[in-house]
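With one protein chain removed, the remaining protein chains of the complex are shown where they sit.
After this line comes chain A, so read on.
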Amino acid sequence: MSNIKYILGSFGDPDELMHGIEKLQENNISIYDVYTPMPIHGIEAKLGIKRSRIDIAAFCFGITGTCAAFALIYFCAVIDWKVNIGGKPSFALPDFIPIMFELTVLFCAFGMVLSYYASTHLFPGRAPRVMDLRATDDRFVIAVDAKENAEHTVIDGLLKGAGALEVKYNERKYISYE
């Protein structure tokens, strides 16, 4: 039993990468993940990645903000300390809307940034972990789990056949910047 954890095929061209993904899928080899230095159209559909649920999170954060703002103003202006402004009733809903809107945006924005950090294991001060440093620069990398897919020579051949410039066998999952 070897200690190889991941096989990384590193490509110089996004089209060849897409071709490599197809090749691996045709041979029923499951792909762990793909790392690219730029977004590639249609890659999510090809890899069968589920749609991000950030929109649902955004809605929940946003509605929390709306309710928080409403509760705050309602408590201040209607319950705790009524102020007569232009003879209007204390509970003048149109006045509340700008603040409700702003807090919705604020909660939504912060909430989305925090969920993004949480889901990508990023956080200020944390050293980012990557599988191949050049995937952040000029290489397009396909990672295959070596434990799940036993025939390493076949994978090697497929990746090289599709145009991989280099195939690496990593014994550690991540290379750290540290």
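Operating definition for what follows: a residue touches a chain if its C-beta (ideal position, glycine included) is under 8 Å from a C-beta of that chain, and two chains touch if they have at least 3 such contacts; residues count from 1.
Everything below uses one rule, namely that contacts and distances are computed from a predicted model.
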Message: I want to check something: the complex is missing a chain, and I'd like its UniProt protein name from "ABC transporter permease", "MoxR-like ATPase", "Sarcosine oxidase subunit gamma" or "Quinol:cytochrome c oxidoreductase quinone-binding subunit 2".
response: "Quinol:cytochrome c oxidoreductase quinone-binding subunit 2"
Statement: Checked against the full complex, the residue among A:Pro98, A:Pro128 or A:Gly161 that touches the missing chain is A:Pro98
Footprint left on chain A by the chain that the document does not show: 41-42, 55, 86-88, 94-95, 97-98
